[in-house]
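Notes follow once the structure below has been shown.
Omission of a single protein chain aside, the complex is shown with its protein chains in their original locations.
On to chain A.
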Amino acid sequence: MIYPLTAKEVAKRVLEGNLFILDVRNEGDFNNWKIEGKNVTSINKPYFDLIDGVEEILDHLPSDQDILVVCAKEGSSKMVADMLDEAGREKVFYLEGGMKAWSEYLQPVKVGDLKSGGELYQFNRIGKGCLSYFVASQGEAAIIDSARMTDAYEEFAAQKNLKITHLIDTHLHADHISGGRKLAEKTGGKYWLPSKDAEEVTFSYEPLEDGQEIKVGESNITIQALYSPGHTIGSTSLMIDDNYLLSGDILFVDSIGRPDLAGKAEDWVGDLRTTLYTKYKELSDDLIVLPAHFGKMSELNENGVVQEKLSVLFEKNEGLNIQDEEEFRKAVSENLPPQPNAYQEIRQTNMGKINPDEESQREMEIGPNRCAITE
């Protein structure tokens, strides 16, 4: 028998257990982007090399572990799983919906309770390395940097009986299509976007400016905007409860934001340096940094949250420890990883200039986020 494994179940195994993956996509796709994790082992053998039989790979599969066959959309992994089953392998799984489903799965994890009442959640899009945030307080909710798959947030809000009132994007995204505008239209909430990133947008929005305060619920939960350009010209960080710093694509746990996705890297190198080395330096050391991306599964802590104290990052994050300005300029503008897939089209979509159908939007978002200067 072969069994389907949903992206959610795969996420559980990636985070908590171990997994052996036979990835049957072509070599290029596999090298570009795959399921990774601490106890995940994967091998690549394209399905088209297995059409005549799976005998040659049987020896490469561990006998004491479940096998998960993975492909782009599901079809080929099912075919190969069936062949492995016929060849005598027991318990062969395939990834339901393939890498597309994996890219779209969002895992909510609680970050903590807010001092003044309320809760903060991190929604982890594990397959793509994107992080969004859900602030809940007194019957209301604000979502920051929401992903395109808005159902996950709506279901979460419904379960907790919350009305979504604010949708905030820390910047105009280049790696994924924002769900903020769609959610705002559906829920009647306000859609906030930094005005400097919104000069070409085709829709109306609430301008997110330095010092802006956004209240969630009737209590004292205040989201405070801090203008922090560098990844884009409008990039804005958010302080929540004087305890959390949502750093967007400016500062990550293991890396820093790249300045080249919305124009020329050279233009924003200075802004990026000032934000990281001056503005952030003036903030409280005890702030807990919550970024909009992660690069490796090792950035998740024991609770599955991607977070780190600002003081620790100033000590350990290499991007915050380049004293020489010229060296910094080189680090953030030379030898950068490839850009995110279809990043120009994604930016155009987020500006409302183009409206691709859902299937095209999926295709555009394939692959890792690639918003940091290192992979």
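The rule is short, and it goes like this: a residue touches a chain if its C-beta (ideal position, glycine included) is under 8 Å from a C-beta of that chain, and two chains touch if they have at least 3 such contacts; residues count from 1.
The definition used in the following text is that contacts and distances are computed from a predicted model.
**Student:** Look at the options "Gluconate 2-dehydrogenase alpha chain", "Amino acid/amide ABC transporter membrane protein 1, HAAT family", "NADH:ubiquinone oxidoreductase subunit M" or "Sulfurtransferase TusA family protein" and return the one that UniProt uses as the protein name of the missing chain.
**Tutor:** The record for the missing subunit names the protein "Sulfurtransferase TusA family protein".
**Student:** For the chain that's not shown, point to the residue among A:C71, A:I126, A:A141 or A:L251 touching it.
**Tutor:** From the options A:C71, A:I126, A:A141 or A:L251, the contact with the absent chain belongs to A:C71.
**Student:** For the chain that got dropped from the picture, name the residues of chain A it touches.
**Tutor:** On the chain A side, contact with the omitted chain comes from 26-29, 46-49, 51, 71-73, 75-76, 79, 363.
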